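Missing here is one protein chain; the remaining ones are kept as they sit in the complex.
First chain written, first letter: the chains are A, B and C, and each begins at residue 1.
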Amino acid sequence: MLKTLMGGAALALAAALPLHAQVDIRKETQRWQQMIAEGSPAELFEIEGEALWKKKQGPKNVSLEGCDLGQGPGVVKAAYAQLPKYFADADRVMDLETRLLHCMTTLQSRSPQDATQRLYGNADRPSEMELLSVYIAGQSRGVPMAPGTRHVKEREAFELGQKLFFHRAGAWDFSCSSCHGEADKRIRMQYLPVMSQPEGVRKIVATWPSYLVRNAQVKTMQWRIWDCYRQMRWPEPVFGSEATVAITQYLTVTGQGEPYAGPGTKR
Amino acid sequence: MTKNFLLLAGTAVLVAGCAAPLPVGERPKIAASDLDQLVAVSKRDFKARGIAGMDRLELDAAMRACNLHNDNPPREVSQPLEEQILKSIPFPQGSLLGDWKRGQRLAQSGQGMTWSDKPNIANGGSCYNCHQLSPQEESFGTLGTSLRNFGKIRGTSEAIQRYTYGKIYNSKAYNLCSQMPRMGHSKTLNEQQIKDLTAYLLDPNSPVNK
Amino acid sequence: MRATLGAGFTDVRVLMSHAMETGQRKDASGKVIPLHFIQNVTAKLNGKTVIEGEVSQAVSRNPVFSFRLKGGQKGDKLELSWLDNTGVTNKTDGTIA
Partner (left out) sequence: MQMNRRKALATAAAFGALLVAGLLRPVAAFAAWNKGAFGAKSAGDALKGLGVANAEPSAAIVIEAPQIAENGAVVPIEVMSNIPGTTALAVLIEKNPFPLAGRFEFMEGALPFVKLNVKMGETSDVRVIATAGGKHFVATKEVKVTIGGCGG
């Protein structure tokens, strides 16, 4: 259906007058982006996520309410805005999704297979990870993004993420920077933010997770990175791996200070 | 090499007191050891899926040089590599101009080569993702240069046909660190498809040149 | 539902969880997903119908509607209900904040 929609769009445009002469593409697409954000159904998913956070699950039949997201067990307020960060109990830097997996396998004693069997959901049934993420992220609205930057491992994660951002590989020799490295560039008609610069990435890190109108799904930052690498024609990144967390750490540190304004609504 | 790096990462300690600001907004310098680390990390943290195998993480001489020099290697590094790559392009005999109409469909299609694509689907050229071509297609990217009137400006001489075919087959022959995917080298497109795209760019009847 | 007092009117925004299937989409197994969409939306203010809407399958999935009510006071009761083409109906009540 989506494919059909897009095919139709190309034909319709072909018949129209020159678009560039008529309208400011950047201004109008930003207006669309703003309007879809105003009429966002993301809150529906936050409510479901809250229910899952409180749902007793796993062999121990406990909820995630005792999960320490970095601000103490059970504290969800402002927790997302302070991730990624170093967690001593796991001795590694974790983003929200990685930390949730950790709590599922420790606090809830669920097997890693069980916790990771359905990381990405669909429009009819979002995944547990997606719903939990939008709920927890929503609890940081208005809080400036402030990932950990003091611990050696937090600094190493930033540096690794920064290097990975520019690292070209895959069938098409792409790095993140291939598309997100230069200002005022587009893929098709979509403008691309420069993610290596604070002004380009601040609004981005402050709006994930997001509801995507193109497939009516809520998606997390781990998914965003995963799907970028898919389109970069790389192999598949492992969910919650050091590389993916490092990229999130790099982007979040670069965009730090922006008050969290998500869960967002995007194309 | 991989083991070594992993061990090192495991011995980190907490920073005491105030730490130097992180190099936000900068492009890091990549030493050979960094490159080894990045390859090791990618091989550890990525996995093969569908048609996207782990071989895609291996760096050949060209990509090694580009990654080491932030896509701007000195001439003495890039020139011999470019010459070598140009020699490796299997130019077909005869005319390199295929069917521009088929080429147009290829230019429009962005499908293929991802881990979610089936092995035997018809890959596209993804041209419009980054380039302006025909004036009738308004939804074009700007990461690459505009190719509007490409053939009208250059003509259709044998030399131009060879350059166009070669650039699509392996862009690195002409600019080592070009951001354009090596469409033939990566087996994204076959000989006929590249000929069709060459025609789309050069044929006087193609909308690109109208 | 969220109802807030604006400049001389009350802004009512309501979210609905619904697939709004067009009957043209196929599921993973290639089977056509049947037409399934909200047809009627009704808003009541203090028990009195103020808006009656009929909509088609063209409304986006997980519909979001905004309406404006004249005047309106803090504490006024609002009721939003919908009915879909399969006869399923739903109701949300709220008060103007």
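Here is the rule we go by: a residue touches a chain if its C-beta (ideal position, glycine included) is under 8 Å from a C-beta of that chain, and two chains touch if they have at least 3 such contacts.
Values in this document were obtained by computation on a predicted structure and should not be read as measured data.
J.: From the listed residues B:Tyr128, B:Phe150 or B:Tyr169, report the one that touches the chain absent from this view.
T.: Once the missing chain is taken into account, the touching residue is B:Tyr128.
J.: Touching the hidden chain in the full complex, which residues of subunit C are there? Just list them.
T.: Output for subunit C: 1-3, 9, 15-18, 20, 22, 24, 39-40, 42-43, 45, 48-61, 63-71, 77, 81, 83, 85, 87-95, 97.
J.: Under the stated touch rule, tell me which residues of subunit A contact the chain that is not displayed.
T.: 2-6, 8-13, 16, 19, 22-23, 25, 28-29, 31-33, 35-36, 38-39, 43-44, 46-48, 51, 187-190, 213-216, 231, 267
Here, only the chains that are shown with their structure count from here on.
J.: Quick one: most central chain, C-alpha centroids?
T.: Minimum centroid-to-centroid distance belongs to A.
J.: Which chain's centre, taken as the mean of its Cα atoms, is farthest from the centre of subunit B?
T.: C
J.: Which chains touch each other through the most C-beta pairs?
T.: Max contact pairs: A-B.
J.: List, in ascending order, every residue of subunit B touching at least 2 other chains.
T.: none
J.: Could you say which residues in subunit A touch two or more other chains, in rising order?
T.: Touching at least two other chains: none.
J.: If we count contacts the way the header does, which residues on subunit B are in touch with subunit A in the complex?
T.: 9, 12-15, 19, 22-28, 30, 34, 37-39, 41-42, 44-49, 52-54, 56-59, 63, 66-67, 70-71, 108, 113-116, 128-130, 135-143, 179, 181-182, 186, 188
J.: Enumerate the contact residues on subunit A facing subunit B in the complex.
T.: Result: residues 9-10, 13-14, 16, 18-20, 149-153, 155-156, 158-160, 162-164, 166-174, 178-179, 182, 184-189, 192, 196-198, 229-231, 233-238, 241-244, 253-254 of subunit A touch subunit B.
J.: Using the touch definition from the top, list the residues of subunit A that touch subunit C in their complex.
T.: 1, 4, 39-41, 43-44, 123-124, 213, 216
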